[in-house]
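Structure record follows, encoded as structure tokens.
With one protein chain removed, the remaining protein chains of the complex are shown where they sit.
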Amino acid sequence: MPAAKQHLFRTSLYASGASPVNMQQAVFYNEDCIVYDMEDSVPQSEKDAARFMIYNMLREHRPLEKHVQIRVNGLYTPYFAEDMQAAVLCRPDAIRVPKVESAEEVHKICARLDELEKAYGVEQGSIKIWCLIESHIGVLNAREIAGASERVEALVLGAEDFTASMHATRTKPGWEVFYARNMVLMGCRAEGKACIDVVFSDINDLEGLKEDARMTKTMGFDGKTTIHPRQVDTVNAMLTPTQKEIRYAMRVLDAIREGEKNNKGAVSLDGNMLDVPVMLRARNVMALAKAAGLKIEGDYYDM
Amino acid sequence: MLELKKVAVSGTLESSDVQIVLEPNPGKGIQIDLESDVKLQFGDSILETVKKTLKKMEVEDAVVRINDKGAIDCTIVARLQTAVCRAAGIRYDWNKEALNASR
Partner (left out) sequence: MTCNAVGREIPEKIGQYECRPFAGAFATQPSGKPVVSKRTMKLVKPGDSKLLPTLKDAIKAAGLKDGMTISFHHCFREGDMIIGQVLTAIRELGIKGLRFAPSAVINIKNPSIVDFVKDGTIDRIEASGIRGQLGDAVLDGLMDTPVILRPHGARPRAIEAGELQIDVAFIGASSADDEGNATGLVGPNACGSMGYAFVDSRCARQVVVITDNLVDYPCVPASITQSYVDWVVRVDQIGDSEKIGKGAARVTKNPRDLLIAERAAKVIAASRLFKEGYSFQTGAGAISIACTNFLANETAEAGIKASFSLGGCTAAIIDMFKRGLLRTVQCSQSFDAVAARAIAEDPNIVEIDNEVYSNMYNKGCMANRLNFGILGALEVDTDFNVNILTGSSGEMMGGLGGGPDVAAGADVSIVTIPVVRGRTPSIVDKVFTVCTPGESVAVVVTEAGIALNPKHRFYKELKEDLEKTTLKLVSIEDLHKIAIGITGVPKPIETTDKIACIVEFRDGTVIDVIRQIKK
């Protein structure tokens, strides 16, 4: 099981490499991850311009408190090679690669990253990969993609393209992506990687967004991609531990500490055994709470 | 010296962007024509940035027409780099950038 993460991944917001004002303003919202985009939001005729925009913007105005990512164009597009060069030079925390379908593709991308990091004097292995799973093949291969390399930090499910590949219709209740969500999530959990849920595209429906984000949380996703700044706070709030959850986690950790002090083998709380998964979940809740900047009495953050 | 082969445009007239039109100007040096929303406050700075960037890219002869809608410095550089590559018909050598990296 992975250690509690340094960085929160609750929300990701895209900033288009085709729009300077978009990139300038995106840094002021509360998203955990900011994704500078070279792909879908940039028209074909402007792919060259987007590379220069993102490179220069990140050199001069890199946001210090966010997880910085760059979405390059797909592996099989004519833009991929130069996108990767410019992206590595930016030293992002992660590169998002669209339409990943197999472990083999991940290996190709990793090989390219190894070369570029070496050539450009970037610390080897420091740039992570976030794989966008956007087709039925990708979903079927989720586990092998997640486990294909140390560099793979997260899988992100892209519902729109996936639904198209399935000949399905995208709906708010989302049953058409339910299996895909589970499949990708299980693959990530099996390989100890983070998993990011699909977007909710109706930016005017905040109630609907809340419901969808509730599903995101209940299923166990680490985060959700947002498509508009006004969605960010709602999703952050949903994916941050509640006071109730934090209080319970504190009680669990207290009980475990007591048990250790008194050299008790097994510990229980409210009639439930506090085994390893429970303890890890409690630690995870506290880690999330800490990363979210919540103020807690006591030293639970260091347990 | 990097030779410009044709007229090229980059950028947009959106707020905080700058539209740059680059033309070959064989043997006549750099000629800059600046229109800007913030000419009084940043006109000199914009001209400096343009000259510095062109020098770095080894462009010696060009007519540069700038229509600026309040673009910040990095945007001006990016749009200019794009226009130069388009006007010269070259792919940018990102490997060179690595040597110039200030980290």
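Labels A and B are assigned to the chains in the order they are written; within every chain, residues are numbered from 1.
In this text, a contact is a pair of C-beta atoms (placed from the backbone, for glycine too) under 8 Å apart; a residue touches a chain by one contact, two chains touch by 3 or more.
These numbers were taken from a predicted model, which means no experiment stands behind them.
The chain not shown here is touched by just one of B:A8, B:L22, B:V59 or B:I72, and that residue is B:I72.
Considering B:E23, B:D37 or B:E60, the position touching the chain not shown turns out to be B:D37 (whole complex). Although one chain is not displayed, its contacts with chain A can still be listed: residues 24-25, 28-29, 61, 228-230, 293-294.
Touch with the hidden chain on the side of chain B covers residues 15-16, 37-38, 40-45, 69-73.
The working rule: only the chains that are shown with their structure count from here on.
Averaging Cα coordinates per chain places chain A and chain B 36 Å apart.
On chain B, the positions that touch chain A within their shared complex are 10-11, 14-17, 71-75, 77-79, 81-82, 85-86, 91-92, 94-95, 97-98, 101-103. Interface residues of chain A facing chain B in the complex, by the touch rule stated above, are 19-21, 24, 48-49, 51-53, 55-57, 59-61, 82, 85-86, 89, 91, 119-121.
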